[in-house]
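First comes the structure, then the notes that go with it.
The complex appears here without one of its protein chains, the remainder shown in place.
Note that the chains take the letters A, B and C in the order they are written out, and that residue 1 is the start of every chain.
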Amino acid sequence: MIFAERMLKIDRRIIFLVIGLCTLLPLLYPVGLPIKISPEVRGVYDYIESLPEGSVFLLSLDFDPASKPELHPQSISLLRHAFRKNLRVVAMTLWVSGTGMADQVVTQVAREMGKENGKDYVFLGWSPGGTAVIMNMGQDLYGAFPADYNGKPTKGLPVLQGIANLRDVTYAVSLGAGNPGVEAWYVFGKDKYKFELGGGCTGVMAPGLYPLLRSGQINGLIGGLRGAAEYETLIGQKGKAIAGMDAQSATHLAIIVLVILCNLFYFSLRRQSAQ
Amino acid sequence: MIFLRRQVPLLITLITGLVFAAQYYIPHPASEQMLTSVTKWLQIIGGFALVLGVSSLFHVHAIKIRRKEAGWGYSFVLYVSMLGTIAVGLWSNGKEAVDGAMTSFGWIYNFMMVPLQGTMFAILAFFIASAAYRSFRARSREAAVLLIAAVIVMMGRVPLGEYLIPLSGDLSQWILNVLNASVRRAILIGVSLGTVALSIKIIFGMERSYLGGGKE
Amino acid sequence: MPIETIIGAWVATGLTLFIFSFLYKDNPLFKLAENLYVGVSVGYTIVKTYDTVIVHLIWTPIVKNGEWALLIPVSIGMLMLTRYVPKAAWLSRYAFAFIVGVGSGLAIPRVISSYILKQIEDTVRPLLVMVPGEGLSFTWNLLNPASSLNTIIILIGVSSVLFYFFFSVEHTGLGKVVARTGILFLMIAFGAAFGYTVMARMSLLIGRLTDLIEFTDLSYGRPSLWLLGLTILTLVVMSRRASHKPEEE
Partner (left out) sequence: MLVRVERQGWKTSVLLLMAVLIQPGSPVFAQYQDQTKTTLSPPQDIRAFDTPSDGGDSVTLIWAPAAYDSAATKYQILLSEGSAVDPAAMKVVAEFPANQHYVRESKWPWWTRPAAGDQHQFTLRNGRGVELKSGTAYSITVAAVLSDDRGIGMPVRVTPQPNWINWNQINNLVLALLFGGIVLYAIGRARTKEIFLRRIPGLDAVDEAIGRATELGKPILYLTGAHDMSDPSTIAAAVILGRVAKRTAAYETELLVPHRDPMTMAVCQEITKQAYLEAGKPDLYKDDSNFFITSDQFSYTAAVDGIMLRKKPAANFFMGAYFAEALLLTETGASTGAIQIAGTDSDHQLPFFVTTCDYTLIGEELYAASAYLSREPVQVGTLLGQDIGKGLILCILVAGTALATLGALLGAQWPQLFLDVFKDVK
């Protein structure tokens, strides 16, 4: 067995170990490389920045624990920004298994910013039907969510004053890990009810949302942990995303090196077998 | 009987399909009212669909336990954890937290469901790394192009990459925003034509696989 | 720190490590965690559905507000469940016919407007752009997504990929060139998706390891370290026992 062949056949658990270390070490000993802001993320930030106090900001946390590391930091930053701008925050989720997490993040950030439930913000919880929920909210918000997460009737809540349906929402952001997510909010929401829409998503979803971004169907896109880190930089509050960026750098570099090695060995093998 | 079992469902699909496609073009309050009602109905039906979705699981594992098939112990674990979660959930009125204080249902959610689901997908990071080393080969010119684009994007999306090769950030931005967007747009258009074609076939009864269930 | 949080930290760490043990190989600890996961998440979904649908969307509106019309979706939902009664299973077709019919009807115009018209609208742009001070000109800036050069590239990309997925035309002559361009564009987009997916998966790992690092803290009783040792020990013992037994299969 020649060298290249032997190298390709090494136990994959050794590679597992390399990746584990590449993640663990930067987390324990951070470097803190600067993070550049992309126009996609800035789109969302600038729009929220431009909103007058008291505008209605709808945040739909459409993800489950599987995407928590990417979308949880995004939701924290967005909520902090919205509360800091004194927007009226309406939070909800279309993913049943994300309900508890969504409630936690909204309550936690609201408490940290000294906001009052029912007056400054509301968490509507989850409702089944996916796209049907979006359409029903567009027709009649109180029909889709007769009660909020805590069981309080939504009708008469001060934070929802003057909001009958999605047409009265100034800005909606969907943090989506799949379907229903950002696309569903456009097709079944913005298309008819004409609110401004922004998106946040996992890395897996991000490339697929670029056509919508280009055509202005969404006015900004926060992609994955990197997007979250950019947003944390923009609002000037470091969180888990910035902390993870060094590990992200290290693992990417490791993968690139592995891909290059793989192809080096592969081509040397091919050349040898051709001879 | 065949009329009731086969024709009537197809007729229901035809009528509801045409009506709700037409609704989009009719702004009259009467038509809007209809949409309001039906979307609310769909929400409720969606709840039933969820129950239907998970119930096949009950069935599969119940058989496993009854027949004591290989690994039936795991099915038993599944049953116990499910029933336990339901019991605790109903006890806590289906709330994970009351005024910010965690309930026992919240405990199961936070310390069992969240780490389990999160880790399930985190193990993939390791497999990507191993595949990167063992199988991501430039077997053809196409695969080579793919790998080069992937490396550029991987470089451009992390601070270290932008620090080492400053151009990589702009380059990956261009790849995503122009090349990637154009391909995704074409795919989106193609898939949409497929969706519309499928919907039309469903409405006109040429596609019936959704009916399933029950003999003719 | 409250005792339930400490217990929680131990349970969460243990389950995380059980799942990570799959990296070594498929083993009973992993299978246990996997089944526990399915069980808990199904239980969770059932509780949430009950609380939201039965209590908030059905019971309260009907009993308190007298919205009797909601009995229609309830009966449609019930029809769906007849799937489990072999003799009445055909009744479930009515429910599916309704849902699929409404869904198809709703989809057609919305998909055309969002994914076809909007996408055509943004692709069809003049190749010459008004530049302040220069008048109408062709802009070469690659980094400006709206420049003329990028407009052409996008047009070529969209058209060639669309053409690649033509199945009733043979890819010969000029068609072959266009299809090959299409496949190159496709590969670049797949490359971008690949890079982003790698990023996403690594982020998930970072998230999980961050939690594990948090649980090495003394206030939790260092569950990460203890349980790591225990998991490794269990795996070693199990593989020893397996190697003593004759190979199955």
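Here are a few things to note about the model shown:
Definition applied: a residue touches a chain if its C-beta (ideal position, glycine included) is under 8 Å from a C-beta of that chain, and two chains touch if they have at least 3 such contacts.
Please read all numbers here as calculations on a predicted model, not as lab measurements.
For the chain left out of this panel, the touching residue among C:A69, C:L117 or C:V177 is C:L117.
Annotation: of C:T5, C:T60 or C:S159, C:S159 touches the absent chain (contact as defined above). The chain omitted from view is touched by exactly one of C:M1, C:L127, C:I213 or C:L230, namely C:L127.
Within the complete assembly, residues 22, 25-26, 30-31, 34-35, 38, 108-109, 112-114, 116-118, 120-121, 123-130, 136, 151, 155, 158-159, 162-163, 165-171, 186-187, 190-191, 193-194, 197, 249 of chain C touch the chain that is not shown. Contacts to the hidden chain, counted on chain B, fall at residues 21, 24-29, 32, 57, 60, 120-121, 124, 127-128, 130-131, 134-137, 139, 142-143, 146-147, 150, 187, 189-191, 193-194, 196-198, 200-201, 204, 206-207, 209-210, 212.
Following the convention adopted for this analysis, only the chains that are shown with their structure count from here on.
Set side by side, A-B and B-C show the greater C-beta contact count at B-C.
The most distant chain from chain B is A, comparing centres defined as mean Cα coordinates.
Centrality by C-alpha centroid: the chain sitting nearest the overall protein C-alpha mean is C. Spacing of chain A relative to chain C, judged by their CA centroids, is 13 angstrom. Rounded to whole angstrom, the centroid-to-centroid distance between chain A and chain B, based on C-alpha atoms, equals 16 Å.
For the pair chain B and chain C, the distance between C-alpha centroids works out to 5 Å. The set of chain A residues touching two or more other chains comprises 16, 19-20, 23, 66-69, 96-97, 99, 127-128, 135, 206-208, 211, 214, 226, 248, 251-252, 255. Shown for chain B are the residues that touch two or more other chains, namely 40, 42-45, 47, 49-50, 95, 109-110, 113-118, 120-122, 125-126, 128, 132, 147, 150-151, 154, 157-158, 173, 176-177, 180-181, 184-185, 188. In the complex of the two chains, the chain B residues touching chain C come out as 4-5, 8-10, 12-25, 37-38, 40-45, 47-52, 54-55, 57, 71, 74-75, 77-86, 89-90, 93-95, 102, 105, 107-126, 128, 132, 142-143, 145-154, 157-158, 170, 172-193, 195-196, 198-200, 202-203, 210-215.
Residues of chain C touching chain A in their complex: 23-24, 41, 44-45, 48-49, 52-53, 56-57, 60-61, 106, 110-111, 113-115, 118-119, 121-122, 145, 189, 192-193, 196-210, 213.
Across the interface of their complex, chain B is touched by residues 4, 7-9, 11-13, 15-16, 19-20, 22-23, 31-55, 57-58, 69-70, 72-74, 76-78, 80-81, 83-84, 86, 88-112, 115-116, 119-120, 122-123, 142-143, 145, 150, 153-162, 165, 183-199, 201-202, 204-205, 207-208, 211 of chain C.
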